[in-house]
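Removed from the display is one protein chain of the complex; every other protein chain stays in position.
Order of writing sets the labels: A, B and C. Residues in every chain begin at 1.
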């Protein structure tokens, strides 16, 4: 049993850990800018492998963050940032078996992130665009998620889910979907709206207030990276991202 | 079966949802500033209850955030903020069955937060202070977590866990525990250090670099709340929290 | 001549510099929480003086910032922060002989700040409230400004000044005064609008765009103080001011 744990299955996703880590499938020859790696042979988790010119990597189990951030997934459009999705987790704490409705799907980034943290629950994502659905399905399958369901439908036609724990609105026209979200949520369940624009944020807040949402809160979230590479020269990075979305949270009253 | 789902079990934690929601046990008479509520009688999830002077609440299933933020838990010391804990989730994505080592325990806040998102995993928390342990155990039991283990031990004596996915250092002297963390982590597993002070942050980064940690990153995380209560008068809150901790992330090479 | 420079004139404003500096007039007995100081006697700039219980202060020439921030002035309402006023200086650089129109006056804080940096110029401030004018005149006289003129008039009745270099709008209904500002400015002269609220900021921007203002720019300005009192424990202050006003700048086309 222990042995089966340590062997890498042919074709499985592996992270080749090194100065510049690589996410890939355990299969075939891999051409890297540090030389060629033989991934045909049987591999073990934690093992050291070397390219033909001697550069070594460790075979590590990839984390979801490797998959999402190291080109594991394909994206077409801008996605919510992990920092914003995780802030929604912080403020709403959906339980492991949560029912979450995610509008819209996009490339599946947010659905996958949420599915990861609600492993006994279910994420239902609505999306009209077939290309997006195709892309997302590919991404979902690649990582092996089994708790994401995609419905090819315009959310304004209504959603089927009732008693949802969390409803994510990250789409144009979010303000017009607040009522649909409310009806889908359980009493005390959470709506989270992600708006890049201040006008959309205000319109959603207004709509949520009219519909009796409680414990409302709007935040923005600025993550500033520091450069700590050279001692005596520690400083915040000079340039960086300073806006993604306004996040509005509220719960069905 | 459906019925058993909708009935509230005597003594269970309930959230009385209203303009000012209250977290309490479904038991006895509750004196609120809006009058007295009878929680002796059988309750159903979603039901409306009224105080003797007619103020109504909805009986809702509490989320972890209600428990953590609405006086469900007892705290002695400053705890990590949800925004910081969730950012660690965003950057390290421990799997549902993760093994996480949490130093130190404090009132159990961070262990409970992590346990919630790794329901099939295990959080092992180290703590020397018996008072803290007593407090944390009370909190853990109250919510019913079954995947948190507490070890009454000075972390500098070493930890038992091997192949950990995530190791949290949120303690004085963190820089001296980096080596212990490394040995406990699996290849590719993550260390997250939370330091209020810039000197501690720099010392930890230096130590992590010496020990070959990869994909290192130090961030601070500023959440700014907006005041959207009165239209025409929307603005960021004038005063607020502008620093909690520097978070340093890295993974075992 | 040198001597006359070094003597403090009776009744002049002096800064008693110490661990807790005090701004006062060089006159009479001063009761401080460190004992009584004799300011009757002749004083020299830079001289050390002692209270009756031996606490020493240095007699220093006060800077404007001492006057503005150490209770030299009387205020009734919230004033623009030095950080915001100085940012307007940074972006518009009025020349030493600038003509500046300041609406509204309030307690005179912003007019005094601007007058200080345009010593050969003139600040004309509009204000309807007599109480404010009285207060401001007292403040202005106390410091001795000679280049501030106050007009008791509703700005919506129009302003007399033409060819102004800088026009400050820091008042309710600023959006309705943009046209008046434009007509008062010289070609290439600057309008600076300070709005606490995002709606007002947006309304002003829209109006400025309609009226052909150029080089428009809206910013907010976050000053974060650091706590560097105890080495090994350096950190940004945990709580602080995170919003004052949105500043919109543009110039007459």
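Keep this in mind: a residue touches a chain if its C-beta (ideal position, glycine included) is under 8 Å from a C-beta of that chain, and two chains touch if they have at least 3 such contacts.
The structure displayed is predicted, hence computed values, not measured ones.
Here one chain is not drawn; of B:88, B:198, B:223 or B:247, the residue touching it is B:198. The chain omitted from view is touched by exactly one of A:153, A:179, A:209 or A:224, namely A:224. Residue positions on subunit A in contact with the hidden chain: 196-200, 220, 224, 231-244, in rising order. On the side of subunit C, the interface with the absent chain consists of residues 15, 17-19, 21, 45-46, 58, 60-65, 68, 82-83, 85-87, 89-96, 116-117, 119-120, 165, 186-188, 190, 198, 201-202, 205-206, 214-226, 228, 231, 234, 236, 246, 248, 251, 253, using the contact rule stated above.
Rule of thumb we're sticking to: only the chains that are shown with their structure count from here on.
Rotation relating subunit A to subunit B, from a C-alpha superposition: 180°, rounded in steps of 5.
Inter-chain spacing, taken between the CA centroids of subunit A and subunit B, is 21 Å.
With each centre defined as the average position of its C-alpha atoms, the distance from subunit A to subunit C rounds to 48 Å. Counting partner chains per residue, subunit B shows two or more touched chains at residues 198, 220, 224, 231, 234, 236.
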